[in-house]
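Attaching a single structure in structure tokens format; questions to follow.
Every protein chain except one is present and positioned as in the full complex.
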Amino acid sequence: MSVLLKVEGLDKFFGGVKALVRVDLDVKTDEILGVIGPNGAGKTTLFNVLTGFEPPTRGSVFFNGHEITGRPVYRLCQLGIGRTFQNIRLFGQMSVIDNVMVGMHSELKTSLLGITLHLRSHMSMEKDAYSKAMKILDFLGLHEVVTELSSNLPYGMQRKVEIARALSSNPKLLLLDEPSAGMNPQEALELMALIGEIRKLGPAVVVIEHNMQVVMGISDRIVVLNFGEKICEGTPEQVQNTPCVIEAYLGKEEESDAPGN
Amino acid sequence: MQGSRFFFPKSLFFFIAALFIPLAITNDYHLRVVNMVVLYSIVALSINLIVGFSGQLDFGRSAFVGVGAYWSAIMMQRFGFPFLPAFLSAGMICALVGAGLGLLCRKSSFDYLTLITIGFNEMCRLIFLNWQSVTNGAMGLRKVPPPVIFGYVFDTNVRYFYLSLILLSLCYVSIRRITESKLGRAFQAIRDDPIAAAYSGISVPDYKVLNFAVGSFFTGIAGSAMVHYTQYASPYNYTLDESIYILQMVILGGLGSLPGSILGTSLLVIVPEISRTFYEYRLASVGLLMVFMMIWAPNGILGRQGVGEKVIGLARFLPVRRKVSQEKGKLP
Partner (left out) sequence: MFLQYLINGISIGSVYALIAIGYNMVYGILELLNFAHGDVYAVGCFVTLALIAAKQNIVVAILGGFVAGFLINLIVERFAYRPVRYSGRVTPTISAVGIAYIMRNVILLVWGPETFAFEIGIKNTHVKVGNIVFGTLQIYILLIAIALMVLIQLLLKRTKQGQAVLAISQSIPTAALMGIPVNRVIAAVYGLGAGLGVLGGILFCAYYESIFLGIGFMLGTMKAWMSSIVGGIGSLKGAVIGALILGLTESFVSGYISTAYRDAFVWGFFIVFVLFKPRGLFPAQISEKV
């Protein structure tokens, strides 16, 4: 497996606040990397900086061998990086299928002429995009709510729509920010299975999670952040037993069975 | 697109029905009102594209109507251009100006955009008013020539009705197709969540500019069509109050609903003609309408979850088939 995403020496300071400090990490193609850490550890900031939403104070990000540090956010899709958000960001006034089709934006080549005159080239392209979107929605079990307004859906389904949208651009790397937030245990288990299925489709996945069951269950490797620094990295078993990780979550204590939230 | 096959019969039905209007309405003044409804509807559709679909609250649309009007009138009157080139060039000029304005505003937040469009409206109005040599200042342009297409002169209400109807239909179909395409989805994505839109590959500032340009094209040709009908262009017609009034037509019909724009326009053009009270207390009437609507019916009449849908929901008690969620997720 080769390295897909490489983060080198990433610093992000907001004035005096050190959100990220000398963070290095690799993501290999085909792997699922979990990112955990107490609240405020800098996990979402990490996503924000490596996707170009915030410029880093220092450091670089490489994707597929090319440097992408600070590239504008809208380029990500073309590069092959998709993302979901901690607080769901759907297009609330659009239907589910339209939400997903927006994800294909960079792949569809249209012209004003083609659109207004309904030229054959335009129509067949739209049709293909439509079926592709339907396939993804099917895969995620959302085929019944395809025409529903996305803001009308229950929370769990909205999460899935967000994932569907991110998948529609055929990403090589999928960044999921707390996908199981707000889910009950049953839904969380389904999510785990889903992420496993997604991996089979192709993309490498980086998951920020608080739900230990989920993240330990699906990750090949885990990175632990605390106060902006990477304090530990390894397989789930290794990380679970590392004292500094336990300390980060629970404070200085003797021993405990597992890091808790 | 799947939607189209269902779309044609409905709108085609209205189109064909509309063809008979001049037969039903013989009073010349009434027909004139109808013509204004048709022409204003085109402006309303363009506003819907910009404000409704892309969420850019533009308070200066009337300026573009004016630009299109003055340009077209001057082209024909002073430079002797035939109608079609004047008409189309008016649209292109407005598209360019719209793109320019869009470029200025593309990184601006919501508030700035609104303020800048107000400023633009004011600037245009002042230019129309003061640039005596070109626009004839406060007197305005009179005796603007009527359209002549392939020798056929459109100088009666009936003839103009058919011209406007065809124009409206073409604009309606074009705008509808735009909203159902990748472009329309991008616009709506920008409206709903610009950050998520960027993450989906949309270069938000560029698309905002495109939205302004395309919308302004339609506004411009509407302005041109209007001025050759009224045969008069005056700087007092292209004011901020006008902009807000036309915007209100779109809001009444429902932002995001194209048929709604036509409905809203009809209501706000016809009602002042019918109701003396409405006309006399114009400001308060429109003001009250706006406040009440925002509190109780922000989605307008035909907008999603608007008044129309609520009424239809009540009709569930009648043996009438309830309108199911729009076909394949397309807007009404």
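Assorted remarks:
A and B label the chains in the order they appear, each numbered from 1.
One rule holds for everything that comes next: a contact is a pair of C-beta atoms (placed from the backbone, for glycine too) under 8 Å apart; a residue touches a chain by one contact, two chains touch by 3 or more.
Every value quoted in this text rests on a predicted model; they were computed, and no experiment measured them.
In the full complex, chain B touches the omitted chain through residues 51, 55, 57, 104, 107-112, 114-116, 118-120, 122-123, 126-127, 130, 195, 244, 248, 251, 255, 281-284, 286-291, 293-295, 298.
The criterion applied here is as follows: only the chains that are shown with their structure count from here on.
Per-chain CA centroids place chain A at a distance of 41 Å from chain B. Interface of chain B with chain A (complex): residues 1-2, 4, 173-174, 177-178, 181-183, 185-186, 188-189, 191-193, 195-204, 214, 256, 304, 325-329. Those residues of chain A that touch chain B in the complex are listed here as 51, 53, 72-74, 76-78, 82-83, 85, 89-98, 101-106, 108, 110, 112, 115-116, 118, 122-123, 126-127, 130, 146-149, 165, 169.
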